[in-house]
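Missing here: one protein chain of the complex. Every other protein chain is in place.
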Amino acid sequence: MTDTNRFSHDRSPYERPNFPFRCGREAAFGRPCPRGPTGSGECQGMADCAPFRTRKVVVDDASGEEREILRWECRRPAHAGGPCAEGPRPDGACSCTHPPCAPQPTIRKQRGRWALLAVAGVVSIVLALVGLGGMGGIPSSIDPGALSGKHAQFTAEQGCVACHAGHSETLTGWAGAIFERKAISDGCVSCHAFGAENVAADAPASPLVFAAHNSKFPERTDAPTADCQGCHTEHRGEHASITPVADGQCQSCHVKTFENFAGSHPAFGANFPHESARTIKFSHTNHFGQHFQDARYADKAPEAGCTTCHSANTQADGRLLPGSFETGCMNCHNEAIREKGITIFALPELSDPTLTASAAESCGFAAAEVDPARGLIAALADTLPAMESLSAAVAAAEPDAIAAAAEKLAEAQSALADAQSELADAVEPDAISFETLSPAFAYLLGVDADDMDAYSEPAAEFLVASAADGRTALEDAITARGGDPAALLAGLSAELVTRVTCAWTANAEYEPLQYPESGAGWATGEYQVSYLPTAHADPVVKAWINFALASKGSDVEQAEDFRAQALDPSNGPGRCFKCHVAPEADAAPAIAVQWAIPRQDIRPFTTFDHKPHLNVLDQGQGCATCHKKVEVGMTLADDAKRPGAHPNEFLPITQGVCADCHHEGGVRQDCSLCHRYHADPSIRKRKL
Amino acid sequence: MRAAKSTAPFGYALLALGALALAAIGYYAQTERLGLRDATFVTGWILLGAMVSLGLFNIRKRLSALPLGRAAYWLALHVVVGFFAVGMFVVHTGGVWPTGGYEQVLAGLFWATALSGVFGWLYQRTMPKRLSRVGYEVIYERIPAEIADLREAAENATLDGVSASGQPTLGRFYSETAEWFFQQPRFGWSHILGTGAAEQWVDQRFKTVRRLVGSQEAPALDAIEAAARQKLCVDAHYALQRSLKLWVAVHVVLTAATLSLAVWHLILVHVYAR
Partner (left out) sequence: MSQAVLERLKQNSVIAAIDSSAFPKTIPLDGILANDTRVLRLKAGEIVVREGDYGNSAFLIMSGKVQVVINPPLTAQQLGRQSARPASFGRAIAQLWRRSTTPETRDISRYGALGLTSSDKKAIFLQDFPAVLKGRTTADIGAGSLFGELAALGRTPRAATVICSEDAEMLEIRWQGLRELRRFDAGWKRQIDANYRNNALKAHLQDTPLFAGLDPATLQKVADATLFETYGSFDWSSSFQRSGAADSLRQEPVIAREGEYADGLLLIRAGFARVSVKQGAAERTLTYLSAGDDFGLSELYGGWKGGAPITETTLRAIGYVDALRVPSRILEELVFPKLTAPPKSFLAFAARPLAEDSMREWEIEERLVNGTMAMLIDLDRCVRCDDCVRACASTHGGNPRFVRHGKTHDNWMVANACMHCADPVCMIGCPTGAIHRSEAGGTVVINDDTCIGCGTCANSCPYNNIRLVEIRDLDGRPVQDEITGTPIRKATKCDLCAGTPGGPACVRACPHGALSRVDL
């Protein structure tokens, strides 16, 4: 160390850090031997040199003989100290010998060994745990993390292959997997369905199932598609939520991007949330403002306020639908329903009375059993004596006689009038018929209800046929118009039809037959066949209304009157539309009545849960905290005033109402709180 | 004096490029995620590519005969790609820690490799100054011989001192205390952490024994102390150079393990993607 020349060129060899082994004596911090180990780690330093035998020939001066001198010479290299002092042993062995060392690998060499060991360790542990993994709680080297709770049992029977087809594949399949990528989503939709058409157990998944919002926008061919795992990442642990949706994910498609809900969510609809088409004309204003204030009906007022009808338990798609007719309206409005029915046909006046003759035959009696003329004469004959006796009484000026005679005369006159009338009836049978056809009848026959000449013949034919065969003619007519006789004539007996038509044909006194006898349903009073609703939502009435509405587009002229009658809330079946909203007559080619409040929300991607909001209602305000009634003098948005819209009873709920709580630092305000991605998510009906 | 051309501008340019690439890929991955698509295969392959190219640094060192550009540029590349890979890992996994069993092992290895890399990067930038401040330079492989020389010098000095004075003081001192010190490098952590414990030990021992030493032995004790002081320098070099080498070894071994488990991960995700 003090010797500055100890590393001079002749005293130190090149250091060779590229060699993998160092002299073992270095490991004990001794002085290494000059030769060092071989490249493969064998000690070659047991002797410092390999002595060399030199041969020298000398000539002996005395004898002149040549002598060969053999000597061992040290050949220790200079950097190891040069020839040693002792020199080689007589046998030529080096005298500077050391016990062999165990050469030590350099850190670099060891580093390589450790790295190989690490690779081998990783590979063997991985392979071992592929085989052993899962047995007795040994972790598996393919363990990707626990499934979320709902999927946790999936692996119970089939194992990983329940979702991962690759799990069961052979090694070549594994190798091929790198070049071929299949979506795991196909497995998801074998259980999860989106849209009713997919719910069946074995229905093939619609190609649209991976389209944005599933099959909701089939016409949007440019809509992006997404695999399930784009959002749903499994194996994140049992309690991990696998359905997080970031606002940004919504906004990657929805180009109306905004910072957050409270700040810049697009404004709600002008009449939100009341923009749905009305189905029931229920006026909160009238009921609460007038009817329930009336002492007569005060006892009918809902005891629990709004929630009497709008229970949080009946929540559907976030809406608190009102209770049914039976639980609410029926208390007051039941009787009125039974008051007005529909007249299918009333027996008409015909232009040619003889038409009825043929019908009489089928009814089993002759036409015109009574001769009205003879009756008239008899009555006239009865009148004459009465007049004579009156004259006599007047002449006698006998008051009692006069009175009696006058009474007698009056009776005779009355009988004469009756006879006259009978005669007239015999000549003109209308006397006991209607001069127009009912709209339904006119529609069925396809004739002008007011033109007697036009309708007489078909009506008579129809009646004659009805008299003969009961319902058959009616059924045929209905069928011809595309109706369903079974529904439209449910409960109508053939006998009833026969009787009423025969009575009409015979121009006989008709005994009204109540059928059934409850006072509602089919009835034949006054020479007509009519139907009175038996209760709310009577199927026959609904069938007739639907039949009438279905006539839209028919080329039968009378259809319009028929529909008008069916929709007229002042009379007939149209009475339904006093409460139910009538379809707009000139709306679509085929119009239908929305009888029930639709369960399908008009905002399929929006959800709302009233329950969590109930505890933040203002004291005394209740539901009105959000649902504020329109007060006099308030101005409503035009949208709210449109015909058919909800009565202008409640103010729209603006975004600001929600944002009172849902804002930065307040309650959650991310998209997925109110909006959902999937349309109609459901689980397929599996064969169990 | 004239140093080698600095690689800093190259490094900063690379860093900017790497940051740009990371931002672009991160943006791409985020767009894909928001667009309900799965970008993990793309980011995973990029990450694997980055990791493999990091491993290539080692290969380049073995191919030093080839004109593959200066290793200094490669190191700059290695460092930048290393940071890039860390960012890529976060982009790929969407976090720092996965849930799966083997994935946690893989992430653990990755982070260990990355952290050892960052540590080594800083360590390699600070330790050379410490080494040059020792004021003595020695090749690592020569250290055993140096220590043997010093030990021999100390032993000879001890014998000289004992024979010159006839007193066993130095002999006792050597066999009781100094022999332990001269046997092999000592106080490794002290030298690495710079606590000064080694210097303190030498100061204290020699100060104590010097009181007992007469004028005949003093030159011998001086020689022993000189050897001890010199050995402090050797020890410092041994500790620091060894730590620099062991650090690389740790980094390389972790890299090997990480890459091999990453290959397993690669196989699994492709097989189990269906």
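Going by the order they are written in, the chains are A and B; count residues from 1 in each one.
The definition used in the following text is that a residue touches a chain if its C-beta (ideal position, glycine included) is under 8 Å from a C-beta of that chain, and two chains touch if they have at least 3 such contacts.
Because the structure is predicted, anything quoted here is derived from the model rather than measured.
Which of A:Asn18, A:Ser63 or A:Ser570 touches the hidden chain is settled by the complete complex: it is A:Asn18.
Checked against the full complex, the one of B:Val162, B:Leu244, B:Leu259 or B:Ala273 touching the unshown chain is B:Leu244. Of the listed residues A:Arg31, A:Arg75 or A:His663, the one in contact with the hidden chain in the full complex is A:Arg75. As for the chain not pictured, it touches subunit B at residues 1-7, 61-72, 74-75, 124, 127-129, 131-132, 137-140, 142, 241, 244-245, 248. Of the residues in subunit A, those that touch the hidden partner chain are 4, 7-10, 12-20, 38-40, 50, 52-54, 73, 75, 77-78.
We adopt the following convention: only the chains that are shown with their structure count from here on.
Averaging C-alpha coordinates per chain places the centre of subunit A 64 Å away from that of subunit B.
Of all residues in subunit A, those touching subunit B in their complex are 1, 15, 17, 22, 25-32, 107-108, 110-111, 114-119, 121-123, 126, 129, 139-146, 160, 164-167, 169, 173-174, 177-178, 181-184, 212, 224, 226-227, 229-231, 235-237, 240, 246, 248-249, 251-253.
By the touch criterion stated above, subunit B contacts subunit A in their complex at residues 30-31, 33-38, 41, 98-103, 139-151, 153, 183-185, 227, 230, 242, 245-246, 248-249, 252-257, 260-261, 264, 266-268, 270-274.
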